[in-house]
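Note that this complex is displayed minus one protein chain, with the remaining chains in position.
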Amino acid sequence: MIKQIQISPPLKKVLVIYGLLATIFVSMMVFSADYRSIQNVGNVLVQSVPLAIVSMGQMIVLIGGGIDMSVGAMISLTSCIAARTMSSVASPVAAIGAVLIITVSVCVGVMNGIGTNYGRVPAMITTLSMMMVLNGISLALLPGPGGRVDRAIAGVIMARSGLLSVALLILLLVFILLRHFLYHTRSGVHVYAIGKNRSIAASMGVRINRVSILTFVIAAMTAAVSGMLLASRMRIGDPTIGASFGLDSITAAAIGGTALTGGVGLLSGTVAGAFLIGMLSNMMNILGVNHFYQYVLKGLLLVVAMVFYSLSGKMGGKHRG
Amino acid sequence: MIKIAGKLLEMVNLTKRFPGVVALDRVCFECDSGGIYAIVGENGAGKSTLMNLLGGLLVPDEGIIKLDGIPVVITSPGKSFALGFGFVHQELNLLDNLTVWENVFLSHEIKGAIGKLDKSAMRSRILAMNDRLGYQLNPDALVGSLKLADRQLVEITRAVIFAPRILILDEPTAALSEEEVIRLFGILRSLRDEGASIIYISHRLEEVVALADHVTVLKDGRNAGELCKAEISKDVMINMMIGRTLDNIYPNRLDVRSQETILRVTDLIIPGKVNGVSLELHAGEILGLGGLEGQGQREFVRALFGDIPFSSGVVRVGENTYTEKSHGIPSRVRNGIGYVTHDRHGEGLILHQPIRKNMSMASLKRFKKNAGYLSVQKETEVVLQQVQRLSIKAASIENPVSSLSGGNQQKVMLGRWLMVDPRVLIIDEPTKGVDVGARTSLYQTIDVLTRQGVAVIILTSDMLELMGLSDRIIVFYEGRCTAEIVRADVTEERVMRAASGLSTSGEQTA
Partner (left out) sequence: MAKRVTLSSSAEFAQTRRQSIFLLLAVFMLFLVQGIVRPGSVTFNQTMNITRQASALGVVVLGQALVILAGGIDLSVGSMVTLTNVFAVSMMKGQDSNFLTAALICVGLGVVVGTFNALGVIKLGIAPFIMSLCSMSIMEGVYLVYTGGSPSGRVSPLLKTIGNESFLGKVPYSTIIWVALAVLIWYVLMKTSYGRKVFAVGSNPTAARLCGIRSDAVSFSTYVICSVLAAVAGLLASGYVGTTSLSIGSDYMTNSLAAVLIGGNAIEGGKGGIWGGVLGAFFIMLLFAVLTMLSIGQVGKLITQGLIIFVVVALQGQFKGGRKE
């Protein structure tokens, strides 16, 4: 067994990302007293969790050869549903809200999957359309930021103690679940299969449509979790809160080593990518630099990561992490 | 000819039609357990189509398939698997980004409790198969990282591991060395002795002679003969396959005399692929590059063409010299070098585009007027000329090339390169997937071309074609030339020996 724990090339790439993450982190710590505070570090961690979670879902869709532009809108919708139903934890409406969120996310995922696979519409268009529809529904629920999430609920989700937080635990839980899915279930293998070559996978007996639909469902559900986290943090709902998450989740996955063509992807890499992006805003604030530079940095980070991946050889292998 | 007793598999009067061609015409085939049944025939005779019917990729238009006497309908690969078929495809059907065990068990994964994958069970099954069949596959290796012969072993493992009743292999030895072929035959014989029924499709008649218990010959989509063990011989098979002597297919080139050197390659090196190859090509000559697949021939010609960079060496074509620094296909094309790829569908033709556009792709310059305007009128004229010259059967040059048969598609590619007026034409697999009628016509065209002074290099995995067409054969093995054989001296044995790295006089080459 020990022989099999070699550092495979994919793993090396993940180590590089984490190395980058660590380097930036450590330099910030050294450089700035403000950064060093546990409060601040804890903040950065907690704030990156929603992106990390939805990026993992996006990654799975990407590995399967698809793309999901609607996750951002799903996040917004979740926050609106939460804010409209969970204003009081004692009320039964709160429980209904929870069920609704789960049901809606599954339905959205299924519809995205059916539209793409059976409707012969490219994933980009299906999910773009879904994005518009979900944004519309969000606006219908909440024309502007508003509603309320009961302190009791938000408090539990946002609970923190120094560096640890419930949010991080949730991230860990999702990570473990998805990791199990990708590595220890047959559907997980099939996701990698359909992403690499749909027709060969089909000829080998994989049920390509079902697996593809499953990936969209996973993405929508992770979006729901992220939306719930954001609603808890803000204590209100916001119909536009998820707007940037669509493209950011793709960015995070790409930085983490996921190939847009499918068949390749690294769970831990994606998380690292999300944290890198999450750190940028905080860094700008601490450094006293115009926080708009974070967008420039985000873009540059993406290019650098891509160059790195293309230089370190073709990503033909199934990455595991 | 066909017995009526309850055989394991019976295919009765199977007919399959495609637009413009009848691929199978009332073909019958049967096999029983404990035997190796070979199916032979030329390119386009219908062998692969027949097997695709068993694999669930195609459904017959007419005819019945029976297993143990009971009619079955095979509508999908899953159904084929469930009925007990195992497949090793000609073009390997594997996923490069997955590991060996993942590919072997794909869609039939072994699960443990609570639906979790039982990886150790799958790994040990593969290791057990390793032992049983005498090879060494690492279950955790990425298939993309394996060499071709090993990838084939993965496919064989996948086909065999679920104990199929009928194992079908389609051209399995194209890329295997003599040693690997012997190993494969050992595996097949032991499987047969354990009761499996094996269907073996191949071009390589000596292998069929060595291996088969029974041979079915197909020609032009019809049954052309059946042979039992004692009756099997190469001459009989060739006769049935072609129905005429070889002399009538390949052009008569006994009168070809060596002319001036048009292409000179000195010490070409591509790291890992080509280890210092030098050769000369003369005007009006057909030079055949032989050898097993993957020995560097393809990389060599692609480097000549400017597609692949080489690390050192010199290529001289007429007055032009190319070194490792001069890349670029455009200049090669300008200077009269053409390359017809082996992969028409993947990198040769644009299937949804019309014949006209496909043909003119390499010679757009000819039809340019001022300001880049492309004269479709002129283009049409020239394309029509080519179509006539090559006897391409198409209703209109505006039809997409996807509507053409394999042979006509090949002619379109040839026509494309003829339109650049080449001095040197490299043709990679000239008749792959081409029916007999078109092949003869293609050979004639190539012959005529050389009479006009064009030098042709052909790469082909078809031994008969290699020997029939080439004025000279250069055999590749592990990136080097192991033999140069002129037409008069060519024998199949010589070529095969050189292809396996043995010298043609009996000793191993360095």
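Each chain carries a letter (A and B) given by its place in the written order, and its residues are counted from 1.
What we mean here is this: a residue touches a chain if its C-beta (ideal position, glycine included) is under 8 Å from a C-beta of that chain, and two chains touch if they have at least 3 such contacts.
Bear in mind that the values here come from a model prediction, so they are computed numbers and not experimental data.
Residue A:Met130 is the one among A:Val14, A:Leu51 or A:Met130 that touches the chain not shown. From the options B:Ser258, B:Ser278, B:Gln353 or B:Thr491, the residue with contact to the chain not on display is B:Gln353. For chain A, the residues in touch with the chain missing from this view are 115, 117, 119-122, 124-126, 128-133, 135-137, 139-140, 198, 247, 250-251, 254, 259-261, 290, 292-300, 302-303, 306-307, 310.
Chain B residues in contact with the hidden partner, per the touch definition given at the top, are 305, 307, 329-330, 332-334, 339, 341, 346-350, 352-354, 357, 361-362, 364-365, 367-368, 371-374, 376-377, 380, 384, 387-388, 394-400, 416.
Simple rule for what comes next: only the chains that are shown with their structure count from here on.
Inter-chain spacing, taken between the CA centroids of chain A and chain B, is 45 Å.
The part of chain A that touches chain B in the complex is made up of residues 4, 180, 183-186, 189-190, 192-193, 195-197, 200-207, 263-264, 316-318. For chain B in complex with chain A, the residues that touch the partner chain are 57, 77-78, 81, 93-99, 102-103, 106-109, 111, 115-117, 140, 142, 144-145.
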